[in-house]
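Attaching a single structure in structure tokens format; questions to follow.
The complex appears here minus one protein chain, its other protein chains still in place.
Chain IDs A, B and C follow the sequence of writing; residue 1 opens each chain.
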Amino acid sequence: MSNIFGKIFRITTWGESHGKAIGVVIDGCPVGLKLSESDIQHELDRRRPGQSKITTARQEQDRAEILSGVFQGMTLGTPISILIKNQDARLQDYEKLKDVYRPGHADYTWEAKYGIRDWRGGGRASGRETVGRVAGGAVARKILSQVGVEIVGYVKQIGIVKCQMSKSKCQINSKIQMSNFREQIDKSIVRCPDASVSEQMIKLIEKVRREGDSVGGVIEIIAIGVPVGLGEPVFDKLSADLAKGLMSIPGVKGVEIGSGFECCEMRGSEHNDKFKVPASSAGRRPSKFKVITETNNAGGILGGISNGMPIVARIAVKPTSSIVKEQGTVDKNGRSVKIKIIGRHDPCLCPRVVPVAEAMMALVLADYYLISRMYK
Amino acid sequence: MSNIFGKIFRITTWGESHGKAIGVVIDGCPVGLKLSESDIQHELDRRRPGQSKITTARQEQDRAEILSGVFQGMTLGTPISILIKNQDARLQDYEKLKDVYRPGHADYTWEAKYGIRDWRGGGRASGRETVGRVAGGAVARKILSQVGVEIVGYVKQIGIVKCQMSKSKCQINSKIQMSNFREQIDKSIVRCPDASVSEQMIKLIEKVRREGDSVGGVIEIIAIGVPVGLGEPVFDKLSADLAKGLMSIPGVKGVEIGSGFECCEMRGSEHNDKFKVPASSAGRRPSKFKVITETNNAGGILGGISNGMPIVARIAVKPTSSIVKEQGTVDKNGRSVKIKIIGRHDPCLCPRVVPVAEAMMALVLADYYLISRMYK
Amino acid sequence: MSNIFGKIFRITTWGESHGKAIGVVIDGCPVGLKLSESDIQHELDRRRPGQSKITTARQEQDRAEILSGVFQGMTLGTPISILIKNQDARLQDYEKLKDVYRPGHADYTWEAKYGIRDWRGGGRASGRETVGRVAGGAVARKILSQVGVEIVGYVKQIGIVKCQMSKSKCQINSKIQMSNFREQIDKSIVRCPDASVSEQMIKLIEKVRREGDSVGGVIEIIAIGVPVGLGEPVFDKLSADLAKGLMSIPGVKGVEIGSGFECCEMRGSEHNDKFKVPASSAGRRPSKFKVITETNNAGGILGGISNGMPIVARIAVKPTSSIVKEQGTVDKNGRSVKIKIIGRHDPCLCPRVVPVAEAMMALVLADYYLISRMYK
Partner (left out) sequence: MSNIFGKIFRITTWGESHGKAIGVVIDGCPVGLKLSESDIQHELDRRRPGQSKITTARQEQDRAEILSGVFQGMTLGTPISILIKNQDARLQDYEKLKDVYRPGHADYTWEAKYGIRDWRGGGRASGRETVGRVAGGAVARKILSQVGVEIVGYVKQIGIVKCQMSKSKCQINSKIQMSNFREQIDKSIVRCPDASVSEQMIKLIEKVRREGDSVGGVIEIIAIGVPVGLGEPVFDKLSADLAKGLMSIPGVKGVEIGSGFECCEMRGSEHNDKFKVPASSAGRRPSKFKVITETNNAGGILGGISNGMPIVARIAVKPTSSIVKEQGTVDKNGRSVKIKIIGRHDPCLCPRVVPVAEAMMALVLADYYLISRMYK
């Protein structure tokens, strides 16, 4: 089992959903970065349960403690170990289901692969595992912010309710626009920047919850200020590692970069993003001028390498597998059983997956940013 | 730059589009596998240019030569080095474009990252790089076929022409069905199993070519006979590495597993695949019975681990970037220029990407199959 | 900076000498291994400071706490996070030396490389970093003990005092011999199995300490019961990874396998270990008989692969760099200074390096044992 992610900037996450604690060790962080527990906490707070009426009621303060790697407020270049204690674990919710294979969950595959498993809240297969990712991502974001990279994610679709943000919205490429955009997103408990769509999404989620059911959605993640040249051709394309990182988030069934699946219905003449030199840098000497593209179907990546335009990715998040509605399944003895999963579950994963998706993008970009420094 | 793919079963590919040769070194192949050059050749022939009227006219025989790792017809467990010489390289097509950044291509990002690049046919950024992947994939398929895994890919959509194969087609889960399915696909030069849709696709491609343009599409790849238990939880999910492998193919903008982006509009009660024990193995002792699912929205993967159902993935392939139609762009001196890319290009990449996508799936599955043997 | 060791069974260690805590995360441990905190504690106790009159007086209880990866007394296959809090940190010993480059230490190279460093007790460059290795090694030993592998290390030489254990002692290849041998070692605070030599070594160490100086030595580590077939030819030879693991221990200046540097003065006819089939298995069918060697100059490894004979390695450990005797050096401003390093230091590192060296051998063997299962 591999719990390590990254090449140069590597995180190792650990911890079961209902164990003593959960955490991450970050290896490969540069020296001299200002880092405090509040930097980590800020991101964990965006992910933690119990934030609003549409998320799970599990109460976890998710207090981050930095145990190593920081001295006098600065990173040492040594591994940064971050610990988060588990607190509100209700085992009784899980004990009765411990012999049953819950549909949509990893109970069966985990047991078939390993023979035993921690049935307490899904153990390591729980979404709680992403706490370590978000903590690691917070450090990655600090590295990126030093070179002007900012990342934002939002909920674009829940069920059939779509945020009709034109694709040109991928045009968010100044810090001011980014800041306004983020403000709008943060106002919405469902993390959708369009207030009226947000309203409808919340209604849909509440309806679905009342029906004892759940619903899926789409998240878009955008990075601006990304230097030209991140990513490696062939296998380690920036797009390929983003796809891996994003697809590894529990519940994700699809990943798109730029135009994504829409590219299928496009012609080359329409899909090719036209290069141009912006007026501001025209006439400069070769290698001193800037090159941009008029459209951004590429999603900021050409041939696996960032081109300086915003990186745009989208993920499809499946409806939460844990539902109250009665479902048929089998138990570990092969008997057919009916189950209702009573517990504290998000009726829609999307709002809380947003900071996780941002973290994964930050981890990939920070890693490739550090790698790119070797070419300087 | 990383030209190595895989963890245990690792391929290193090398070679520029218009260099002397192109090839792959396969490290980590098990001992005692029967392997001959014709095994490799069979797959290369499915990928090679000049196969039909709708592909590029470049003529490459793509003869595979095995230089090491095989002794008396059997693999030794040592690295298998496979060499393919380049033959039909027309430099004149490229020389005139060597100072221009072709839209949709990696010319600009490559030059910005590395300073210099091989402008002959895109050098290493060319789709020709996938020859090594297909050769490596052929060996991966041999390993998988020993345990009953078979992989097939087909073109599901070109432009707006869709193959209305119901999703239940992911129900291809016996070898007989697979064999029939493959036969239908092989009859079509566009690699679509539905004869009438295939006809329309070919017409569309020919029309687009006449217009000096190109068109995108969707490919679906299915693996049957996959043992339960491949893939690792957390970061190295089977789905995550498939996403990376597939997204690393030139031109791919999106990857879906199972329900993919359709999951967004589904309810949990609908998306959860119900487990059941098939009649054939009912009543057996625990751990001796088989578990299947009634539907396959999971695409054969739960919690990152294969569940024994067919693995189903889809990729979005962008329209070919090289088009005859006039396009505006800039050159390396920052001047606006108009270009027409005259050369030998596929008007639609899909038919030739099919064997490449199959190869990437085979590489990922073979790797995780070998890793899974450690748990036995 | 890389704080990850291993390929399949990987440890990530973290923690500064005088930070809040120190620890290790173990990734890739098989499922279903019985594991408790006392298994870890037993090894940490053998390494911890303040054990005897010849070691440092720093008092650390080094209590191991397992935070994840173990459920109901068994490993889950998920990462095992082990935490050890630091307690007895005397900063005043270090503050006055924080601007000085102590000879033999990493102060200068660390500062030249990273710009800043944790000067409290050497930070991460301290021998205290090996706590995580020993904790990880304790888990590796549990895995190995299930297949009958046992590892023992002892001090073979301190200064010019040598333990005249004939090389035939590498003939310790039964569990009974091993157990007796270990008992003799454990009786000696200097970890030398020969009681009278042990006596002399202790006298030498005490003499050196009185002189405000330190002394080096040689440690031999032996593993018995190692299955045939561990290690990979070419770069990942068992001997090569043992060399890396052992050389990475702070203070080690040389590594030998089997005959080591003595091989230089030998003839091939003398060095080649003659194969034979022991009487006990003679006459069995091919592949059912056992093959041993009469001598063990190979140290249990041929062509990088274990041959079933005891694995024998030796390391040279330099004299402790921290000495009370006055030394000349420079400070970070380039000024010549005289220093006396007053603090709590081992006058000879060897006795406490023994469990660390055993841990490194255990880590390498467990890793290759797990890898070897893929070939079954």
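Here are some notes:
Everything that follows uses one rule, which is that a contact is a pair of C-beta atoms (placed from the backbone, for glycine too) under 8 Å apart; a residue touches a chain by one contact, two chains touch by 3 or more.
Source: prediction; values computed, not measured.
For the options C:D27, C:E129, C:E150 or C:D194, the residue in contact with the chain missing from this view is C:E129. Checked against the hidden chain, the listed residues C:S17, C:T55, C:N86 or C:S214 yield one contact partner: C:S214. Summarising the interface, chain B meets the missing chain with residues 1-4, 10, 12-16, 19-23, 25, 27-28, 31-32, 67-69, 71, 74, 76-81, 83, 114-118, 120, 123-124. Mapped onto chain A, the interface with the missing chain covers residues 8, 30-31, 78, 233, 370-371, 373-376.
Counting the whole complex, the residues of chain C in touch with the unshown chain are 1-5, 13, 101, 103-106, 108-110, 112-114, 124-125, 129, 157-160, 208, 213-218, 228-229, 232-237, 239-248, 250, 252-277, 281-284, 286, 289, 291, 293, 297-299, 301-307, 316-323, 325, 327-330, 332-334, 336, 372, 375.
As a working rule, only the chains that are shown with their structure count from here on.
Copies chain A and chain C of the same chain sequence form an interface built mainly from equivalent positions, shared numbers / all numbers used being over half.
In terms of Cα centroid distance from the overall Cα mean, chain A ranks first. In this assembly, the C-alpha centroid of chain B lies 46 Å from the C-alpha centroid of chain C.
Each chain gets a centre from the mean of its Cα atoms; for chain A and chain B, those two points are 26 Å apart. A straight line joining the Cα centres of chain A and chain C is 40 Å long.
Residue positions 1-4, 13, 114, 124 of chain A are each in touch with at least two other chains.
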